[in-house]
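Here the complex is missing a single protein chain, while all its other protein chains stay put.
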Amino acid sequence: MPAESEERAGDGGVETQEQRGASSVATNGDHLVELYKEMVFIRVFEEACSRGFKKGKVGGYMHVYIGQEAIATGFLDAYREGDRIITAYRDHPHVLLLGSDPKAVMAELYGKGTGMVKGKGGSMHLFDVEKGFMGGYGIVGGHIPLGVGMAYALRYEETDHIVQTYLGDGSMSIGYFHEAVNLAGLWGKDGMCPCLFILENNQYGMGTSVERTTAMTDLVRKFDAYGVENEKVDGMDLEAVLEVAHRAAERVRETGKPYAVEALTYRTVPHGAADFLEKYRTKDEINKWRKRDPIGLLEHKLLENGLLDQDAVEEIRNETKQTMSEVTRFAEESDEPPLEELYTDVYAGEDEYMGEK
Amino acid sequence: MPAESEERAGDGGVETQEQRGASSVATNGDHLVELYKEMVFIRVFEEACSRGFKKGKVGGYMHVYIGQEAIATGFLDAYREGDRIITAYRDHPHVLLLGSDPKAVMAELYGKGTGMVKGKGGSMHLFDVEKGFMGGYGIVGGHIPLGVGMAYALRYEETDHIVQTYLGDGSMSIGYFHEAVNLAGLWGKDGMCPCLFILENNQYGMGTSVERTTAMTDLVRKFDAYGVENEKVDGMDLEAVLEVAHRAAERVRETGKPYAVEALTYRTVPHGAADFLEKYRTKDEINKWRKRDPIGLLEHKLLENGLLDQDAVEEIRNETKQTMSEVTRFAEESDEPPLEELYTDVYAGEDEYMGEK
Amino acid sequence: MPEMTYRQALKTAMAEEMERDESVLLMGEDIGVYGGTHLITDGLIDRFGPKRVIDTPIAEGGFTGAAIGMAMLGLKPIVEMMTWSFSFLASDQIIQTAAKVRYFSGGQVEVPLVVRGPNGGGVQLSAQHTHSMENLYGHFPGLKVVSPVTPADVKGMMLTAIRDPNPVVFLEAGALYGTKGEVPDGDGGVPFGKARVAREGTDVSLISYGRQVNLCLRVADRLEEEDGVSAEVIDVRSIRPLDEDTIVESVKKTHRAVAVQEQWRLFGVASETASIIQEKAFDYLDAPVIRVSGAEVPAPYARNLEVAAFPNEQQVANAARRTLYMEEK
Partner (left out) sequence: MPEMTYRQALKTAMAEEMERDESVLLMGEDIGVYGGTHLITDGLIDRFGPKRVIDTPIAEGGFTGAAIGMAMLGLKPIVEMMTWSFSFLASDQIIQTAAKVRYFSGGQVEVPLVVRGPNGGGVQLSAQHTHSMENLYGHFPGLKVVSPVTPADVKGMMLTAIRDPNPVVFLEAGALYGTKGEVPDGDGGVPFGKARVAREGTDVSLISYGRQVNLCLRVADRLEEEDGVSAEVIDVRSIRPLDEDTIVESVKKTHRAVAVQEQWRLFGVASETASIIQEKAFDYLDAPVIRVSGAEVPAPYARNLEVAAFPNEQQVANAARRTLYMEEK
């Protein structure tokens, strides 16, 4: 019961143009097929870079989004030019869905000079500022205040853009979550914080399940403590995600108040590079969730409704894989960054580098 | 709605020996008179050190508790030997109520070698570990995790002691509050966190009122986000505080689970040293709250019930003032710490000081 | 040139730049309605409104992070740390995000952020409220770190800081907010990376920054009077970039140096200074560079202990005498 609560979203509220446009099998099958292709694309990308990692061509830490695709796909469908997107280190799909060149993304993971941040950031630090993607960050929760500040700036400049700030269940334990969401609620009172929080609850932070991190496991209700209204959605169901995404995004855009959506999901692969053992969960649990794979679910629905047939599915897969071989080849064949790049971009302006070389 | 909630305290629950013992005018008037004297004592102490501050005899930052006396007085009435107490910088009354020598406290404020921490800490860093007082801290919220860890240690050692952790409304915005209370809730699931949080809500953090720090102003409900049960009490009414204090302390002692009480109060004096202007609130507001002064309220009740008469009140005041002149004289007449003390207590063990002198 | 206090000079710089540039805004605890703990921002909320003078909850990490987000979208926030001692709570944002995001984004963003507040001790605030942060922040590439000591410099360097497209750690001499000096009118910035020769001399270089510069100036007078020694006083002023040339030039002339800092000895600015001098003026040195630092203890509360914990005139004067192989006094 947030102090300034109006009504809980979902129980009424204005229906906008955009909202009515949110796709369902009934209203816009073609768009769903497009989104299906995108989900397949980001899945195949993650599989490709995982192979690259196993071969030792990708270094450092790398975290993939397999099992969670419906969330970013659904929410970024509500993206409008001028909006900003920010997330943690599990960031490949977000930047790809915004339309960044997959070659530049893969090359970044391969540590090449053609990488989207010149090989300087790697998997955890993708950026495509022109496309609204404000990064990829490695300190759990550290990007949440940034998203809140960006939202303030967008209103300060009197635009109607919003920020989508993605965060994981694990990040809710850290002080940044608390401090930033509280600021968002406070600034939202004056319509100065159009920030949509998207909680990607994949039920684990590395090897720690939600119930081992907090005694209050109804995670999205933690936003209540800041007067930020919120709701939950099945993060495996693209249609459901789309519905809430469009509605929530427009609400935030109109009110300048923050809003939070928890999308329940599951990462059906290890946390990241160093997670070989997965002692913290059972095969059974993983398999159970694989049955609710968001791509599988959508595919099933599209097949059932005749929006796709088995051949089309095959073709999409094959095409995507072919594109991905080109993407991977590009990454492999690109050169390492020139050594001179070590010294650029330290400072903006005149003193790009201070020191001896 | 905390995940593991049993019942909300207050609606039933076991009534213990201790609880029945909580004093009310009806059940134990004499004890109330004793507590009245203590409240007068800590008030007069704060007035005395405020004069010291104005005269320039106390330096640095100093924060007094005037207006808030019923809270510490009530809760520390539930203190049992072996319990630990921790708070922030507004710490004079807590240590005095635990029975520390007021001379040592005043001498500390005066920066003397006879001070309770040898003149090294000053007003914000009082300690009396023998009496269970684990300090006085200057970083807002920084002591909250310490209190939680101490509670864990007390159960790890298989004792039935508890920790009383005091905190201010302003401290609820900082990450430490969130991280620590979440840990408490989590450890409490296994009965490993006998920590009683006492939220001294005096409605301001320096010059910032509660509604200017958060959109969710029903402060104690923030504990819900961590599965820590909680309730509110009128922090100006000693009897009410006593009732909840004893009940809550015993509950924490029995269950090993944390619990939180918000005591609504008001600081009728400036925040501290540097607060000359008080632009952030009106004289009217202050005066309104002065009418609910906790000492005044109790005095009135005791007079009405014939437990005290006007003469006795006079006498208590006079005696207290006289004691306080001795206390102040002691502080004034004590010597500064010997310069050698600069170099002690840096490290425990052999290398007490590392460096040139 | 008008005389004004350090406090006024600071406020003037911020207010003037806010008038000129709408993208400049202020954030911090109690900087608005309350007037600022140190009254630096007093009255500005009335002048610029609460959207540009933002009172924040107590959440140093969170609001510094929010300011970084604002800066990444082109605003120019000036964040007040009520004291730099609270900045450990914001150090992750300052170091991990502000300093590095330009680099790890491959140059796609800038962070025109200023974080400012009082630094150093001297007013009995004791252990948790007394720190000198110059070496801590100065260590990290991506940051600029300055520490002005005169009212003129604090104004000029604040102007430069606000205009700099990089994150600037602005360390004010808190104990000197009330001290007066001449401050030039106009909007001229004082450049970073240039040390100031606060007093010319020929026999020994006293090198410091912050309020110890004033100490060194007093010592220089004393050495002149008592020992006939001519000391040069260098105010380093900019910690990162550090003006090695001015330091080295001075020592090449005097052949002797004392490096004075309020902070602790290990890994401090004085260590760096000594290290640079021995590296770049090795053949000119007639004696080892001597460091004078704070006592190796958390800051104590009692007045007499606090005074003893910080460098004093006698220590510095004796250090200078030692470099000259004169007897200590």
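By letter and in written order, the chains are A, B and C; residue numbering begins at 1 in each of them.
We adopt the following convention: contacts are C-beta pairs under 8 Å (C-beta built on N, C-alpha and C of every residue); 3 or more make two chains touch, one makes a residue touch a chain.
Just so it is clear, the model here is predicted, and its values are computed rather than measured.
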Note to self: List the neighbours, among the chains on screen, of the chain that has been left out.
What the structure shows: A, B, C
Item checked: Options A:Ser173, A:Thr217, A:Thr265 or A:Thr328, residue touching the unrepresented chain -> A:Ser173
Check: Per the definition of touch given earlier, which of B:Val64, B:Ala78, B:Leu97 or B:Val117 contacts the omitted chain?
Finding: B:Val117
Check: Out of C:Ile290, C:Ala308 or C:Leu324, which touches the unshown chain?
Finding: C:Ile290
Notebook entry, point to check: Given the contact definition stated above, which residue among B:Gly67, B:Pro102, B:Gly135 or B:Pro270 touches the chain not shown here?
Noted result: B:Gly135
Next item on the list: Considering the whole complex rather than only what is displayed, give the residues of chain B touching the chain that is not shown.
Entry: 84, 86, 115-121, 125, 127-129, 134-135, 137, 139, 142, 144-154, 156-157, 175-176, 178-180, 182-183, 186, 190, 192, 344-349, 351, 354-355
Check: List the chain C residues touching the unshown chain?
Finding: 61, 85, 88-89, 91-92, 95-96, 99-100, 103-104, 126-128, 135-136, 138-142, 240, 242, 263-264, 266-272, 274-275, 277-280, 282, 285, 287-291, 296-298, 300-301
Notebook entry, point to check: Can you list where chain A touches the absent chain?
Noted result: 59-61, 108, 111-113, 115, 119-122, 124-125, 137-142, 170-171, 173-175, 205-208, 212-214, 274-275, 277, 279-280, 336-337, 339, 341-343, 346, 353-357
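We adopt the following convention: only the chains that are shown with their structure count from here on.
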Check: For chain C, which other chain has the most distant CA centre?
Finding: A
Note to self: What's the distance between the Cα centroids of chain A and chain B, rounded to whole Å?
What the structure shows: 45
Notebook entry, point to check: When the C-alpha atoms of chain B and chain C are each averaged to a single point, how far apart are the two points in Å?
Noted result: 37
Notebook entry, point to check: For chain A, which residues are shared contacts with two or more other chains?
Noted result: 175-176, 178-179, 182, 186
Checklist line | Multi-partner residues of chain C (at least 2 other chains) | finding: 57, 59, 61-62
